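Before any comments, here is the structure.
Apart from one protein chain that is not included, each protein chain of the complex appears where it belongs.
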Amino acid sequence: MKSEVRIGGRVRKLDIERTGPKQFAVVCGTGDKIDGNVDVDVFEVAPNAYSIIINGRAFEAIVMAAAEGVVVRCNGHDFHATLADPRAWRGGRGAVFGAEGKQKVMAPMPGKVVRVLVNAGDKVAGNQGLVVVEAMKMQNEIRAPNAGTIERIFVKEGQTVATGELLVTIE
Amino acid sequence: MKSEVRIGGRVRKLDIERTGPKQFAVVCGTGDKIDGNVDVDVFEVAPNAYSIIINGRAFEAIVMAAAEGVVVRCNGHDFHATLADPRAWRGGRGAVFGAEGKQKVMAPMPGKVVRVLVNAGDKVAGNQGLVVVEAMKMQNEIRAPNAGTIERIFVKEGQTVATGELLVTIE
Amino acid sequence: MFKKLLIANRGEIAVRILRACRDLGIIGVAVYSEVDRAALHVRLADEAYPIGPAPSRESYLRIDKVIDVARRAGCDAVHPGYGFLAENSELPRACADAGLGFVGPSADAMERLGSKTAARQLAYRAGVPTVPGVREPIPELEQACKIASDIGFPILLKAVAGGGGKGMRLVSSADELPSAWRDAGSEALNAFGDGRLYIEKYLERPRHIEIQLFADAHGNAIYLGERECSVQRRHQKVIEEAPSPFMTPELRRNMGEAAVLLGREAGYTNAGTAEFLVDAKRNFYFLEVNTRLQVEHPVTEAVTGLDLVKLQLQIAAGERLTIKQSDVSLRGHAMECRIYAEDPENQFFPSPGRISFWRAAHGPGIRLDEGVYSGWTVPGDYDPLLAKLIAWGADRNETIARLRRALGELQVVGIRSNMSLFQKILADAEFTNGVIYTRWLDERLASLLDKDAQITASSDESIEAEAASIAAAVWQAGRSRSLEGPQSQPMSRWREDGRREQMTRIPER
Partner (left out) sequence: MFKKLLIANRGEIAVRILRACRDLGIIGVAVYSEVDRAALHVRLADEAYPIGPAPSRESYLRIDKVIDVARRAGCDAVHPGYGFLAENSELPRACADAGLGFVGPSADAMERLGSKTAARQLAYRAGVPTVPGVREPIPELEQACKIASDIGFPILLKAVAGGGGKGMRLVSSADELPSAWRDAGSEALNAFGDGRLYIEKYLERPRHIEIQLFADAHGNAIYLGERECSVQRRHQKVIEEAPSPFMTPELRRNMGEAAVLLGREAGYTNAGTAEFLVDAKRNFYFLEVNTRLQVEHPVTEAVTGLDLVKLQLQIAAGERLTIKQSDVSLRGHAMECRIYAEDPENQFFPSPGRISFWRAAHGPGIRLDEGVYSGWTVPGDYDPLLAKLIAWGADRNETIARLRRALGELQVVGIRSNMSLFQKILADAEFTNGVIYTRWLDERLASLLDKDAQITASSDESIEAEAASIAAAVWQAGRSRSLEGPQSQPMSRWREDGRREQMTRIPER
């Protein structure tokens, strides 16, 4: 199976073949540090946890779904990776990594809205507080990613919210 | 679901109802220490691992399939339990716990037969060595459960055996 | 000694106290809220009783329910742990009324030292120096504004009933005061059921160093050395260690004796911690006494070789301290990381949810005090502390090395945790040189988390990034397969495509 993974400014094309019930061989695209001639042996040692051996170097990686793409923790370092739809690549259309549109501010965790700090129509600066959500006994201020104008507020004080629930949109 | 469990000389009739994705209520038969009026709350905390609360008393139990029935490790004590087919009990026929026939001596673990100590037709005493199987760097002497006459030997020296593979039958 | 102990708490500290019960042959009784039925402290308890719905005000903060369970279960004492009811003097009173022992100080001593303002008045009388500030709870915002401008900014707003950084705010200017006053008050009310605040002068670059105190009911009191807890994020301790890298034997003796003096003045018994700020000239200022076991007690256990919960239980049962001050000796160095369910890459937002996989860390010098396990769903209703990872080593460097090794082994899958932050702190030269103070982490945090400033190992061109890409791709392949079924057409087609492509690939180098 083919796959395309972006980490930071780097997109890698990878080709994965299952070699055992929990084991995979991976061929990396040309131009990478480790090219197609290098053996990459991946073993799924637990759900979402992998032991990877690249030419003798051993890595432990765990993969967690994130808001956009996945977070991979590899030998103590966290990487944010986005995955292209392999079908898109297979069709030769190249990778499509989501373009930014209107800012949607979502609850990063479940909790209770204890304060709404803005009104629709307010101009906000980047990093300005929008909503305070209480979770795990902490008051967490959810902030604007970038400057803009509040389009709509979807929650009110006292309401409980789930992870990913839309709080505010900013134009 | 109804169930019938024997531990030692004691057979218990139990009625299990699922109360949550991993939670169960159990009603014990009359005559048990904890009768039908006592709440028993069971939570499957991991595959084959249970947290059990009986009237406030908390237990941790893990269940492992054994040659006959299961071994249950409960708060540090090991119990060998045999389970009746619930359908048998449901039909009113009562529990059937397998009767003993000809002695079948099986390999208790995978390994290599390094020595066969008896011949077909030999009379053997209880606990007499029959076959030596090497596993995990140890030479393990498999012994006769009871006295009898060797009926047939199914393995030869140098052969590898799997768990449960028949080694010897004794009449 | 007690026969049966009710533990009025949850999480890692309930597990810690249950372990002490096991060691002493005491029957350990857990209580649990509706979301905690399968919690580790329930699994490991000898007995466990439900105590109400998830919100702590309806369960773990309900003294009446705690006392009722203790009575019904036939307990002879109650251990409050830390947090929840631990510093609420109504609990020891209710225990006394019910004929139950309480593992902690008397209600009176708790009130004399537990209120920060009362404790500072007592310190003032005893001649122990304190940080400038107002020792009474401040009723209204207006008065707070006046006091703050009298003392001069920056000031700290602190909860009278507080602890653990909750209900605490640093205020740099008069503009910030109203919103900080509101947030701190509401946080304190939620956490402790008491929203009252007081004000304290904020010192420049002070260290947080605290003394572990033990006193029995027979007039014996000792101190078990210090803990340095200067690595804090927003007044919440993140890393603690013993001994302090800044300590001298003379300072330890002076601070220890001041702590013992405060304990004696207050008629204090059981475990307590006197918290101090220490400035660059090694002047110390008394802050407050925590009238309970501290989260960070394991680092003291590691260097003294003593079991602090065991000592607590012995003293609460009326026994004499079996050790004198001269018996207390410190060996090596210990350090603790508080593993929280929070996301350092995303403003430290809490991250409750199901831990699909948890791999603990082990080996020489490593202790883990945990409240979670593989498969446990961390509720969003309580403190985000998952576990405490403690390392001991012959010296501070060995301890840091072991802690880093263990952090590399610890894996939490399913929720986010602050483990990556610890790796960055422990690799930081200022930290390894012991140049830390209470605001150090808040000031350093941005650069520690700055991706550009990170070591090249984590750049997108690194071999780790390559391995991470591979893991992400294999993860996706596994998911595609499970979505489509193991033997379905599309997967096989892809696989064949892959083979074909591999075979016809022309090396481009």
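We call the chains A, B and C, going by the order they appear; numbering starts again at 1 in every chain.
The rule we apply is simple: a contact is a pair of C-beta atoms (placed from the backbone, for glycine too) under 8 Å apart; a residue touches a chain by one contact, two chains touch by 3 or more.
Owing to the predicted nature of the structure, the values given are computational and were not obtained by experimental measurement.
> For the chain left off this view, which of C:Ala360, C:Val435 or C:Leu449 is in contact with it?
Hidden-chain contact among the options goes to C:Ala360.
> Considering the entire assembly, which residues of subunit B contact the chain that has been omitted?
These residues touch the chain not displayed: 1-3, 5, 7-10, 12, 14-18, 24, 26-28, 30-37, 40, 42, 44, 46-50, 52, 54, 57, 59-64, 69-81, 83, 86, 90, 108-111, 114, 132, 134-141, 143, 163.
> Tell me where the left-out chain touches subunit A, residue by residue.
Touch set of subunit A with respect to the missing chain: 22-23, 41, 43, 45-46, 51, 53, 56-58, 60.
> Footprint of the hidden chain on subunit C, which residues?
15-16, 19-20, 22-25, 44, 298, 301, 305-307, 309, 331-332, 359-360, 362-370, 373-374, 394, 398, 401-402, 404-405, 408-409
As a convention for this text, only the chains that are shown with their structure count from here on.
> Please identify which chain has its centre, taken as the mean of its CA atoms, farthest from the centre of subunit C.
Here the answer is chain B, farthest from subunit C.
> Could you give the separation in Å between the centres of subunit A and subunit C, each centre being the mean of its C-alpha atoms?
The answer is 29 Å.
> How many angstrom lie between the CA centroids of subunit B and subunit C, rounded to a whole number?
For subunit B versus subunit C, the centre distance works out to 45 Å.
> Subunit A to subunit B: how many Å between their CA centres?
Each chain reduced to its C-alpha mean, subunit A and subunit B end up 48 Å apart.
> Check each residue of subunit C and list the ones that touch at least two other chains.
none
> Can you pull out the residues of subunit A that are in contact with at least two other chains?
Subunit A, residues with two or more chain partners: not present.
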